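Just one protein chain is left out here, and the rest sit where they should.
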Amino acid sequence: MNRFLERHRNIIDFALSSLLRRKAKNISLLLVYTLIVFMVASTIFFMQALKREAALVLKEAPDIVVQRMIAGRHDLISVSYGEKIGAIRGVGEVRPRLWGYYYDPVNGVNYTLMAPFSQQPAAGSIIIGSGVARISRLSKGDFMVLRNFDGRPTLLKVERILPYSSELIAADLIIMTESDFRTFFAFPEGHATDLALTVGNRNEFTTIAAKIVQQFPDTRPILKSEILRTYDSVFDWRGGMVVVMLGVAGLSFLIFAWDKATGLSAEERKEIGILKSIGWETADVLLLKSWEGVIISLSAFLSGVILAYCHVFFFSAPLFAHALKGWAVLYPQFRLTPVINAYQLAVLFFLTVVPYSAATIIPSWWTATVDPDAAMRS
Amino acid sequence: MRMSTLFILVTSACVIICGLLPLHARQRQGKDKATLLANAELVKKLQLTDLCLFTEARYTRHPAMADRHAPFQDHPLALEHFPSGSLVTPPHFHREGP
Partner (left out) sequence: MTVIELIHVTKCFNAGKLNQLTAVQDVSCAIETQRVTVLKGPSGSGKTTLLTLIGCMARPTSGRIMMRGFGTASVPGWEEAEEVEITSLPERFLTGIRRTTFGFIFQHFSLVRGITVLENVMLPAYPTGEGHGAIRTRALELLEMFSITRHASARVDLLSGGEIQRVAIARALINNPSIIIADEPTAHLDSRLSQEFMAIIGSLKSEGKTILIASHDPLVYDSPLADTVVEMRDGRFTDIGTAT
């Protein structure tokens, strides 16, 4: 056993000294490799954390949301629909939801305005999300100026600011009373943006939705499971951002492997010849080459993953903020709760360490099998 | 010190750190649980349906509520103009409706 370990250690010694001999090339290789792993691992961590957060938080979303469609577009729904839907067996409460968008030209931000059933402020006052407060630099007691449907300014007093920890769900919210909302938008009475239903039995969601569509063919019920699935797919492997990242990583990887796999330099071949002639077997040479590959790929993988974890969970992924922010002015500030998906990391490991090590060994195979007497002959 | 010793030590340290990451994650999950529950409560009270991630456009702000038309709000052949739109795809629904 000891002999076995010593053999490996000796060969690792020589592999390290071989790598250090071409210091510049190998160090830059290691850095780029680490960068690729870092980016992919960061994406994995970020997406997984968001996925978990979305799933846990949106569990409390309405069971069914009923929208009305005109010409295939989302339109206002009459509250009378709600009364009839409430009569369907299995439906608990029906609450009309009032919400909409407001564009603030001064800051170039989109806010979501809403008048929820509960948690309404006093008349003439608003409860704002912490992102709103940040962008417009408002504090409790200040006044916010919004332009209503007419273009006339409306003064609303900030009654309360939602906690900073709720930014991920409520950063851009402006909550007002129902009457303020209807006046502000000239929102027709007896109508709502959509209806939120509470259903007692989870198994009945689909049946009830089918009944709703049957009764009101111009509606579109959205189930909670569909809401959750939307977010699942946004943060999925196949989601836009991840695909871009993987594509970039994959291409860079191919470039590496190609460089390695297109054969050894004359110097490397000569060296293998010398090793064979001084008593190294083919197996020893291949072990050397594989250790060279493993040293680089394993180091890159470990450091990439650790750096990615710190990047996402200690520094809140500043590198992604820019990409996710897009053209938005308001981007929520949040610190994600760490989630480790061992399966995905294992896949990353096998996709990075194995191909690279293979790409290092395979071109050496042919040279390693050369007869030891070739060195005598040369 | 032998080079291989240094390499083995550093690599082992990294492996140990990687092994500790799940523990750290679990610890943080425990700590953040209260905030998570508070947020869930807020979602329930306000009856929210979406995370506030992409505030660029309507269909990116509420992707779960978006309809197929929203990205083409300006014109049937309108190309995507918001970067977030490339990250958020239209949702899949069981029932398409009429």
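A and B label the chains in the order they appear, each numbered from 1.
As a convention for this text, a residue touches a chain if its C-beta (ideal position, glycine included) is under 8 Å from a C-beta of that chain, and two chains touch if they have at least 3 such contacts.
Remember, it's a predicted structure, so these values are computed and weren't measured experimentally.
The chain we do not see here touches A in the full complex. Checked against the hidden chain, the listed residues A:87, A:274, A:310 or A:346 yield one contact partner: A:274.
Residues of subunit A in touch with the missing chain: 2-4, 6-7, 9-11, 13-14, 17, 21, 267, 271, 273-275, 277-281, 284, 287, 371-373, 375-378.
Here, only the chains that are shown with their structure count from here on.
Measuring from the averaged C-alpha position of subunit A to that of subunit B gives a distance of 4 Å.
The touching residues of subunit B, when paired with subunit A in their complex, are 2-5, 7-8, 11, 14-15, 17-18, 21-22, 24-25, 28-29, 32, 35-36, 38-58, 60-65, 67-70, 82-84, 86-89, 91-95, 97-98. Of all the residues in subunit A, the ones that touch subunit B in their complex are 9-10, 12-13, 16-17, 20, 50, 53-54, 56-62, 65, 67, 69, 72-74, 95, 97, 101, 109-110, 112, 114, 116-119, 129, 131, 162-163, 165-173, 175, 194, 196, 206, 209-210, 213, 217-223, 226-227, 229-231, 233-234, 239-241, 295, 298-299, 302-303, 305-306, 309, 313, 323-324, 326-332, 337-340, 342.
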